[in-house]
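A single protein chain has been omitted from the complex, and every remaining protein chain is retained in its original position.
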Amino acid sequence: MTAMEKITYRPVRDELAYTFGGRMPVAHLCSGDVLEVFTEDCFGGLVRGPADLPSQVCSMPYLNPVSGPFFVEDAEPGDTLAIHIASIVPAREWGVSSTFPHFGALTSTSHTATLQPPLEERVWVYGIDRQAGTVRFHATETDHTVDLPLEAMIGTIGVAPGGMEARSTIVPDTYGGNLDAPQLRAGTTLYLGVNVHGAMLALGDGHARQGEGEACGVGVEIATTTTLAVEVIKGVPTLWPRLENDTAIMSIGCARPLEDAYRIAHHDLVGWVGTLTGLETLDAYQLVSQAGRAPIGNVCDPNYTILAVVDKALLPEPAAAYGGVHGRLRQSAAGLR
Amino acid sequence: MTAMEKITYRPVRDELAYTFGGRMPVAHLCSGDVLEVFTEDCFGGLVRGPADLPSQVCSMPYLNPVSGPFFVEDAEPGDTLAIHIASIVPAREWGVSSTFPHFGALTSTSHTATLQPPLEERVWVYGIDRQAGTVRFHATETDHTVDLPLEAMIGTIGVAPGGMEARSTIVPDTYGGNLDAPQLRAGTTLYLGVNVHGAMLALGDGHARQGEGEACGVGVEIATTTTLAVEVIKGVPTLWPRLENDTAIMSIGCARPLEDAYRIAHHDLVGWVGTLTGLETLDAYQLVSQAGRAPIGNVCDPNYTILAVVDKALLPEPAAAYGGVHGRLRQSAAGLR
Amino acid sequence: MTAMEKITYRPVRDELAYTFGGRMPVAHLCSGDVLEVFTEDCFGGLVRGPADLPSQVCSMPYLNPVSGPFFVEDAEPGDTLAIHIASIVPAREWGVSSTFPHFGALTSTSHTATLQPPLEERVWVYGIDRQAGTVRFHATETDHTVDLPLEAMIGTIGVAPGGMEARSTIVPDTYGGNLDAPQLRAGTTLYLGVNVHGAMLALGDGHARQGEGEACGVGVEIATTTTLAVEVIKGVPTLWPRLENDTAIMSIGCARPLEDAYRIAHHDLVGWVGTLTGLETLDAYQLVSQAGRAPIGNVCDPNYTILAVVDKALLPEPAAAYGGVHGRLRQSAAGLR
Partner (left out) sequence: MTAMEKITYRPVRDELAYTFGGRMPVAHLCSGDVLEVFTEDCFGGLVRGPADLPSQVCSMPYLNPVSGPFFVEDAEPGDTLAIHIASIVPAREWGVSSTFPHFGALTSTSHTATLQPPLEERVWVYGIDRQAGTVRFHATETDHTVDLPLEAMIGTIGVAPGGMEARSTIVPDTYGGNLDAPQLRAGTTLYLGVNVHGAMLALGDGHARQGEGEACGVGVEIATTTTLAVEVIKGVPTLWPRLENDTAIMSIGCARPLEDAYRIAHHDLVGWVGTLTGLETLDAYQLVSQAGRAPIGNVCDPNYTILAVVDKALLPEPAAAYGGVHGRLRQSAAGLR
């Protein structure tokens, strides 16, 4: 690891990216560097009140912008990029959510197509109180309000896909992307397989919080200042996105139908548990079957996401994942603050 | 409510039931009664060690026996039966799990049919330590062991379906059945719509614990002594199974593909939240989208199950669900101990 | 085979059945007998014009009545029942179709649940001209009409399921039921595995015709006089419904999601082709992959149906299926006319 540097990046509007892949880098990082990056919200900051209907103020396909891509020196296909999320700070005192025509789990969509008219498009504005750690919901048709915990997360983070592809930032897949998993919060390390020279890391789509599945298709969308520490793990491939925090390891599956997301995530976790513990495959399958959790990320994006999670404390003498990089990055990020 | 009585029932082998519906009652209950019932494990107690392969020692379709049905006086179609789970006590010092040919999430099955040979059938025996509150996993191919928390649950509980149907106890659906949801533990109240005169409640398939999704298709299967308190809520229909505990309300969806289970559960929860709070429908959709959780029950049974859950503390001034029956039953059950 | 007899049966209203399984037989048949049976339409004949909205004139769950069950002498679990459809004659000069709230492929449903209001319920009345062989469509909102070919079929036909189950006649599954496959027309032989003593054959739900998938959930529904010839094939089990006509063999899969119906049907057909030709499994897989057709039955019922079909002429020297019973029954039915 080279001497750690802190890179700060704030995109101007024209620099925002709408694909993973197919873009030139906006900056270079070295393994071990810390990156502080401003991310716009999924509406490019254009939805600020009830009158700003997303389908009117946003121009397709300019939705869900990401900051980047960042070229990571020495990252090559076949390596893994470890990305530790040190902090996610909401950049404004409000967030927004909405319904959106033909998008979301409880509506007909472009793919689950029906002959009914779409649900009404509507915007909700949330107040964010960083001190109190709350996000305030206001009903639109009645006077109800309620405070929900502020649990800031990054909805979209990924590297360039392989095979010369460029994919919309709305999509989650093997290379990350619009994973929309609440577990992508401060204290978590994300592992992504590198598909192209330089990895081409990018991120955006912060949420002050979201429910599991992101039922209406939109979280409490926020701009953020996010701090990451990255490290390249040479010669170790990673097929699907993985997460690690102090207590658990997690595999992410992205697919339709939703059961295939479950299968992918659990197939990957069974293999990972086998590698870390030395358990034979069916033994690892059995242990994950009794000890695992399966939180849902999204049930609205082009691919749905499910995580397969197991607590480290429920594994028999596990080795450190990826040579202990999670602990290393967490410490170096902590040292910086 | 009539004076509470405690009914105790222990089936002899020939009394075990393999369907919901199509059976005569084994006993009668009144609204307000407490029932203490012995339940056999899903293998009928016939799998006791590594040599007892389920496909050999069990005869199809005699799997997943339930105790009952119990005729509940005064329960009529259009009513709701509230069933509070007061306690679930493992009846033996061991539990078993297994793989099973063409069953489970990470194998080809009778429906996700492939041309590959099935996975090897294998049995795992777990030690249960009620004092320590642990379930001990032993690997079969290596020497690994690890203790998991004992979190006893009822896998299968339901009433007779409507329309003169009788359904295998392997199936979860609107009337309950093989829900395989870890939330069905002591302290929880289950609400089921009544479809036939007397409701015809039955239960079985205890698990010392299970992971979310029950990946391999089998939990840590146990016989139990389970104590329930029941109450009939007259004139209030319930479409899909619902749960309540001290902190949360939950709707259960049962379907394939898995996203339809998500849709059913969230559609039901949005309506329930609207009823309890007075929120308009899209406002309730928005709140559930940000505040909800979506734990998975099973991804292996004929219908998959997902729960939509919201904490009562995240709802604006909710009314008590079903007139506060959960608190009432919890208290009366507590008084009994 | 015993001497062939012709049994005629016309149910009175109270005899109509709404489940497969769980019913006493209405008549007995012997292997080799011919049965002429009147079947009501799926609405019990209660929808006769635009004002007869099905959700108002029908009482749930009294939909999709079948005539039967018929006890077939000598049919035992492990046998196969061959049912040759000799003729299907529309019983009236009209048929009806409709939309139905929350049912159909292009609407949200009870399972693909959304928050939108349902599509409008509406009835279409078709004129049936047996001489001309046409079914006349009349638009409801404009003056358009068009003649479609009369291609009468039986939508629902099956035997009792196993495991002491009784299933709604709306459901298709291993035992047949609401298959809604246009291939179930005169000249076709259906093979069903026998699950209970006497098989308990029943049928109904004639369609003057239907499109593939039955998109709106309802065909051109008719009452019929249907003539069948049956034969018990001893000691030969059949797992999923199979069809045979003069030119092709077909396997039927019933499942959700739709790809599992495809998998089941093709898995079964690959095995059947292997049995009839002596081709090794992967060779049979390869041949079916290039020579097979996969017509869709329904994409609206509780299980969707797909057929896997291969022309006998594209199989290398196939043996006669089920010992040539199709040809035998076709001849004996022809002799009767």
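Letters A, B and C mark the chains in the order given here, with residues in each chain numbered from 1 onward.
By our rule, contacts are C-beta pairs under 8 Å (C-beta built on N, C-alpha and C of every residue); 3 or more make two chains touch, one makes a residue touch a chain.
In this text the structure is predicted, and so the values were computed from the model without any measurement.
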| item | value |
| --- | --- |
| Shown chains touched by the chain that is not drawn here | A, B, C |
| Hidden partner chain, touching residue among C:G133, C:G211, C:P237 or C:G324 | C:G211 |
| From A:R136, A:H267 or A:R293, residue that would touch the chain that is not displayed | A:H267 |
| Those residues of chain C which, in the complete complex, touch the missing chain | 97, 99, 105-106, 119-120, 122, 124, 135, 137, 139-142, 144-146, 148, 209-220, 256-259, 262-263, 266-267, 270, 277-280, 282-283, 285-296, 299, 304, 306, 314-317 |
| Interface residues of chain B (partner: the chain not displayed) | 106-108, 112-119, 257 |
| Interface with the unshown chain - residue positions in chain A | 18-19, 21-22, 60-61, 110-115, 162-168, 255-257, 260, 263-264, 266-268, 270, 281-282, 285 |
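Here is the rule we use: only the chains that are shown with their structure count from here on.
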| item | value |
| --- | --- |
| Chain nearest the overall C-alpha centroid of the shown protein atoms | B |
| CA centroid of chain A to CA centroid of chain B, Å | 33 |
| Inter-centroid spacing, chain C versus chain A (mean Cα positions, whole Å) | 48 |
| Where chain B and chain C are represented by their mean Cα positions, the distance between them in whole Å | 35 |
| Residues within chain B bordering two or more other chains | 256-257, 263, 266-267, 270, 282, 285 |
